[in-house]
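I'd like to ask you about the structure that follows.
A single protein chain has been omitted; all remaining protein chains appear in their positions.
Up next, chain A:
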Amino acid sequence: MNTQGKVFKYPDNVDTDVIIPARYLNTPNAQELALHCMEDIDKAFVKKVEKGDVIVAGWNFGCGSSREHAPLVIKTCGTGCVIAKSFARIFYRNAINIGLPILECEEAADEINANDEVSVDFDTGIITDITTGKTYKAQPFPPFIQNIIKAGGLLKSLKEAENK
């Protein structure tokens, strides 16, 4: 599994309120919500994002509300991966549970620039900045979490276990 695309870069403490403002949470419809992805931090994001693109951010990405709508809109927009120095814990859980690939890598988050072309290999955790030619290695997930991702999310992994 991998992704390749251009980078959207954001600072530390990107909260779920700017990822998907609560004023839009009167619907659970992912397609409708995705029209407002990142609206309060970057109005241009939804117009510019293309399938496979990568969000790169600082510490504590996805802090604040537990709304699963946040990783869901990022995924629905076509974003292939989020790389950050760290993730807020509920966002981290939610991303894994719904199958949005995320990677923690401090060096990559520091050095990769906005609009760079980046490719990410999720099996090895290797991040390649094609623009600069540099590669980075992210922390791999523990096997327990890899199993959830491989099954296609938490509920599918539970159903698989139930059917065994």
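Heads up, the rule we're going with is that contacts are C-beta pairs under 8 Å (C-beta built on N, C-alpha and C of every residue); 3 or more make two chains touch, one makes a residue touch a chain; residues count from 1.
Assume contacts and distances are computed from a predicted model.
For the chain that does not appear here, its UniProt entry gives the protein name "3-isopropylmalate dehydratase large subunit", which is one of "3-isopropylmalate dehydratase large subunit", "Formate dehydrogenase, gamma subunit", "Regulator of SigK" or "ABC transporter ATP-binding protein". In the complete complex, the hidden chain is touched by one of A:3, A:65, A:79 or A:119, namely A:65. Seen from chain A, the chain kept out of the figure touches residues 13, 15, 17-18, 21-23, 25-28, 40-41, 59-60, 63-69, 71-72, 86, 88-90, 93-94, 97-98, 142, 144, 153-156, 158-159.
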